[in-house]
Every structure is written in C-alpha cells, then in structure tokens.
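Here it is, the structure, as structure tokens.
Complex shown without one protein chain; remaining protein chains in place.
The chains carry the letters A and B, assigned in the order they are written, with residues numbered from 1 in each.
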Amino acid sequence: MNSIEHAVDQHAPYNSQGFFSKVTRWIFTTNHKDIGTLYLWLSLIMFFVGGAMALLIRAELFQPGARIISPEIFNQMTTFHGLIMVFGVIMPAMVGLANWQIPMMIGAPDMALPRLNNWSFWILPFAFALLVSTLFMSGPAPNFGWTFYAPLSTTYGPKSTDFMIFSIHLLGLSSILGAINIIATIFNLRAPGMTFMKMPIFVWSWLITAFLLLAVMPVLAGVVTMMLADRHFGTSFFNAAGGGDPILFQHVFWFFGHPEVYILIMPAFGVMSEVIPTFSRKKIFGYKFMIYAISVIAFLSLLVWAHHMFTSGIPLVSELFFMYATMLIAVPTGVKIFNWVATIYKGSVTFETPMLFAIAFLFLFTLGGFSGLMLSIVPADYQYQDTYFVVAHFHYVLIPGSVYAIMAAIYYWLPKWTGHRYNERLGQWHFWLTVISTNLTFFPMHFLGLAGMPRRIPDYALQFADFNMIATIGAFIFGFSQLLFLINIVRTVRGKGPHVSNQVWEGAHGLEWTLPSPPPYHTFSSPPTIDECK
Amino acid sequence: MTSFFLNKKKLPLLLTIIAILMFGFGFALVPVYTLLCKATGINGKTGGPTQLGLLEEIDNTRWVTIQFIATNNANLNWAFYPKTTSIKLHPGENTLIYYYAENNSGKAMTVQAIPSVTPGKAAKYVKKTECFCFTQQNFKIGEKRDMPVLFHVDANLPKEINTLSLSYTLFNADKYKKAATSEKQGHL
Partner (left out) sequence: MVKRIPILFLSLITAPIYAEMKVNMPLGVTPLSHDIYWLHMTIFWICVGIGVIVFGALIYSLIKFRKSKGRIAEDFHEHTLIEIIWAVIPFLILIGMAIPATKVLIRMDNTEDADLTVKITGYQWRWKYEYLDQGISYFSNLATPANQLNNKAPKNKWYLLEVDHPLVVPTHKKIRILVTSNDVIHSWWVTELGIKRDAIPGYIHETWARIEKPGIYRGQCAELCGVNHGFMPIVVEAVSPMQFAEWVKQQTQGKVTFNTDVKLTLSKKELMGRGETAYDTYCAICHKPEGTGMPPAFPALKGDKILTGKPGDEIAIVLNGKAGTAMQAFKNQLSNEDLAAIITYIRNAWGNDDKNKQGPHAGELVQPEDIALAR
C-alpha cells in the first residue's frame, strides 16, 4: 500500500467553513464514507425512536389493566415499532456498514454509482417523516401491525394508511437503488486480483442480500400499490365483495416478508464471519461452505413464505411443502454455526467487546433458531402462531442476530473509521447489560406464549402478570443500557480514546486494515495489489 | 456473459429491469393465485357454471350431507338465510335449493354472494349449474327474493368426505357495481 496517494487528498471536505457549507457537504455528498456515516446515524436515531415506542408498549404491559396508553395508541405503537425497527434501524445500519466497508474491502475507490447512493440515502428521512407524521394527524395513525393485513388495513384502515403506503414506496425505492449500487460495485469495482472467491464473506453476504432485495422489495411495492388501488381506485385485489381474496394479501406480503427477515440477518452473518476469525486469530473455517450456505438460505427463503399462514386454512399439501422447506433452512444455518464454532476451536481467543457480542450472537441466535425450528412444525405452530412465543422467537433472531451483529460491527470498525479506540470498559458494561436484559425481556415471552398469551394485546389476563412484569423490567434495562453505546460512539467519534494503528486488531485480515486509521477521504484511488489477504 | 456483467453501464440497467420485472411479478401473482385456487379449491372457492350432472353418473352407493350456511358481511342489515339448512344426497344427483334474501337496509343495493366450501378439498367437486353467486344481485328497498342454487356433487368426490358445507357470505357490492347484473328470481 503506497501512502503517497493519500497525502494528496485535496477533495477532503475537512476544511469546509461555516454552517451552510457544512450542511451542504452532507446533503450533496457522494462519498461512500460520508453516506455510510449518514446511514449509521439515521439508524442510531431511529433505534432510540423505535426503542422508545417499545418501552411505551412494555410500560403499558407492566401490569394488567389500562394504565398509560389506550388500546388505540398501543396498536399504533406496535405498528410503528415494527416498521421502524425493520426499515429504519436494521436495514439502514446494514446499508451503512456496506457503504463504509465494501469499497474498502474490495479495493474500490467508491461505490459504483455515487450520485444514486446519495439519493438512496436522502429518500429515507423523507420516507420516515411521512410515516411518523401520521402520528400527529387528527385521525388514527396506522394501527394494524407492521404486517398490515387486509382487510384491516384496506377497507377498515384509517385515512393515514395512504401516507404509510407512500412511505413504504419510498423505503422500497431506496432499498432497490441501494441494492443496485452494491451489486454494481461488487461486480465492477473489485481491485485486480480480488476474485469472487477471495472476497471477504461480509461482501459476499451483502452481494447475496442485494440480489434478494432486488427480488422482493418490488413485490412489497406491488402489494402496497394494490392496497392503494383497493382503497381508492375501485379495484378489489383483497376484498371478497369484488372477487378478491384477503388471503392473497398474506401470500404476496409474505413472499416479500420472509426473504425480508433474511435480508436483515444475512449481512449479520457476514459481520460474524469477519469478527470471529479476527479475535480467534484464525482464518474462517470452511470459507466456501459459508458462501454456499448463505446462497442456499437465500434461495430457500423465497420458498417458505406460507409458514406464516399455517392457521389460515391452506390445503394440507401446501402445509406439508412449506413445513419441509422451512425445516430445510436449519441445515445451511446449522453449517454456518458449526463453522463459526470450528473457527474458534484451536484458535487463540480474546474477548474484546466485538467478540463478546459475536459470542452472544452464537448462543442466542442459535436459541432463536431452535424456536424457529419448533415453529416450522405445522401442528405445533397451530398453538404457537400469533402468540408471545412468536414474539420471543423473532426478537431472539433479530436482536441477538441482527442488532448484536451491528453492535459488534460498530465496535469492530469504529476504531478504523475514527482512528480512535472506543472505551473498552464502557463497551464491556454495555455488552453485559445488553445481554442480560435481552434475556430478561424476551426469555419469559416463550412461557407467556406457550401458556396462551396472544401477541398485540394491550391488556392481559392475571395469569400472565408475573412474566410480563419481568419482561418490562428487562426492556427498560435494555433501553437505557443503549445510552452507554451512544456515549461510547460519541466519545470515540469526537476523538476521545487512544489512537490506533492501521492494523487496529492483532488478528485482523483484509484490505481495510492496510489503510491508515482513520482512512483518508478517498481511498484506493489507484487499486491495491492483492496478495496476502485470503 | 462475464463481460456483460462487467459492463459498467449495462449492469445497473439490467438490475433496474430485474426490479421492474419483479414489481410486475407481484401483480402476476394475482391471476396465478386465482387459477391455483380454482384448480385446487384453496379457500373453498368453487368454479363457474357447469353442465347438469348426468343421470348415469350418480353414485347410488353412498350419501353426502350438504349443509347450507349464510353469513352477512359487515353487519349488512339484510335477512339472508338458506331455506333448506341441510340435505342428504347421492353424489351426482342434481339438486335445487333456495336462499332467501330481504333487503332491510332502507336503500336500493347491489350485493355479491361469495361462495366457499369446506372441507377445502371438496370445493372442486361442487358443480353449480345455476347460482345467484355467479352475478351481482340488485335489490330495491325492502325487496324480498328466493335465490336458486342448482348443483350436484361430482361423483368423483373422495370417498372419505361425507359431510360438506356450502357457505355464502353476502357482501355489499355497491362499490363494485358491474353493468351486467342479475335479478334472477325463484318462487317466493
């Protein structure tokens, strides 16, 4: 790596003077690092917004009886919490990581389509403004859950539903543009010698995710367009009165919805495959098989959607097909877990914060996988469906899965991005509080669901009181522990904490670690030579 | 192939086309689903008009009980019920039964009855020659009508099915009014 090219960095906007130019820098930026930063900040802000909603929900459920928010507001909060956490937190965070890391990991100067990149970010704040504005309108805001099943969201939906529809159109557009950009970058801008089978697994996982996004986000756009047409243009896709079918909504929605949850988790697999080898000081075990496994998961994810609809009266044959296909996903997922364990095996392990989150991922995501396997069994699903067991399941895969992976990634790469080490002690506190409170919040929900508590209810029978109280306490600890995360990030970004070397972590491999910390505004303007990595 | 992918201009274009095609695919699911339902009886959907059952195809060896069910959608202020609640017949036998409908809503209305058969796998064996559900029905204020269903159960009905329910849900279809509606009437 020659350091001369970084010395001349005249386009760096570090010296932008005055408020106006500082603002325009961020609005007009086409730099992948800037845009990555924007995505990550947006995600962090939305994490606290969506989290505050979750705490309102949990506060209402602290004890039986009407307490803090009315059932109407409760339903709005569950809807917004879901939409914001999926579309406003995990997806932007993953795209932010992709923006920062993919060019640096494949030796590219920037993303392939930088202006498009700017657009795909700046659509998001407007989309969320549109969505959140419905909370302040005179009528009710969307109150039918993030899955917005017809006819509750069409014939019976509040007026503000149309705002949600447009917001989802925009979110979808942003994701599709982002996916196109990522695919184009990976296909076209790899440094000479960076063959596909030399790419870091994080890049691979994002490549596959981007294709999945491209396949299903347009279908989501289609389903909300149909909703809009049903509401205003006299069509009847989902209304039986005009020859439609509400079950069709569920089919089309979950055709998007199931791959969507894999879109949320696959980049997390990528992050794990970077963090675990680094802190085990050993190469990832079974590189090729890890990539095959992600591809198989992505493919299968397109064939399992109806497992969300087992109680809706689909025929026996389809139930059997979707059950078998769903169970099959456990095989590639298992292979991934085994490979990560094998990577740690006979390594030389240290326990810095990113590794702690990765280890918690291995334990708790596997737990979520087990409950997922249980849910795939159709007869048993008749009991689990739409209960707190399901709530426990998807929070176990999304928090220890995606969210822990994002946190691990931030702790892992933040020193590279800022040139400063985060506060390790604070990081460890954040980790332990997060892990304990995650389990305190979500583990009792398994029991609640099995004992018979349906999801999305604002009040519950007395027999559910104890576990709900524990869950609420856990949720508040979880929520407030995240302030430690925020403090740690702000401290590090503002230059507190010791300077770090290019290498940062002893066991780290990959092109990004050959760059200075922090990397200059423009990196790899002339492509690096690939030899030692992978 | 590889050179095409590596082409910096064509690749984004290709990806955009994929996205647009997938948008179309979402809509294509609608007719595919409808066809699939008709073929397999998903959701107990029955097909359109068919020929009368033939005498020689009647399976006299067994009986099937048919229950008739009526539901008003969205608190529709109508009287709507089957005049026969259940019958026993041989598969293949043609039968005529009536549903009674009375518009108490205080305004002229167009309604659509949506048929559904359970168990779902029996749906495709319910063959209707004549049914008030084939078209929308226009009712004046306070109008009363007996509405016919002429049908037979196909003799190929799986042996293990000996009870099935034919259900109609009455929907207000004012929003979806079509030009060709029916005022078909039976005896009152």
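FYI, a residue touches a chain if its C-beta (ideal position, glycine included) is under 8 Å from a C-beta of that chain, and two chains touch if they have at least 3 such contacts.
In this text, all values refer to a predicted model and were calculated from it rather than measured experimentally.
Enquirer: Name every shown chain in contact with the chain that has been left out of the document.
Expert: For the complete complex, the undisplayed chain touches A, B.
Enquirer: Among A:Thr195, A:Thr350, A:Gln503 or A:Ser525, single out the residue that touches the unshown chain.
Expert: A:Thr350
Enquirer: Among the options A:Thr235, A:Gln385, A:Asn439 or A:Ser517, which residue touches the chain absent from this view?
Expert: A:Gln385
Enquirer: With the missing chain put back, one of A:Asn99, A:Ser205 or A:Thr366 would touch it. Which one?
Expert: Candidates A:Asn99, A:Ser205 or A:Thr366; residue touching the omitted chain: A:Thr366.
Enquirer: Looking at A:Ile377, A:Leu426 or A:Ile530, which makes contact with the chain not pictured?
Expert: The missing chain is touched by A:Ile377.
Enquirer: Considering the whole complex, not just the chains shown, which residues of chain A touch the missing one?
Expert: 64-67, 70-72, 75, 138-140, 143-145, 149, 151-152, 155-156, 158, 240-241, 245-247, 280-289, 311-313, 316, 319-320, 323-324, 327-328, 330-332, 334-335, 337-339, 341-350, 359, 362-363, 366-367, 370, 373-374, 377-380, 382-383, 385-387, 447, 450-452, 454-463, 465-467, 469-470, 473, 507
Enquirer: On chain B, where is the contact patch with the chain that was removed from view?
Expert: Listed in rising order, the touching residues are 43-44, 67, 69, 71-75, 77, 85-86, 104-105, 114, 116-120, 160-163, 165, 167, 169, 171-172.
Throughout what follows, only the chains that are shown with their structure count from here on.
Enquirer: Per the centroid of Cα atoms for each chain, what is the distance between chain A and chain B, given in Å?
Expert: Result: the chain centres lie 41 Å from each other.
Enquirer: Which residues of chain B touch chain A in the complex?
Expert: Those in contact with chain A are residues 5-6, 8, 11-12, 15-16, 18-27, 29-30, 33-34, 37, 40-43, 73, 112, 114, 120-121, 169, 171-173, 175-176.
Enquirer: Tell me, which parts of chain A touch chain B in their complex?
Expert: Residue list for chain A touching chain B: 112-113, 116, 176, 179-181, 183-184, 187-188, 214-223, 226, 234, 236-237, 239-243, 245, 247-248, 251-252, 255, 313-318.
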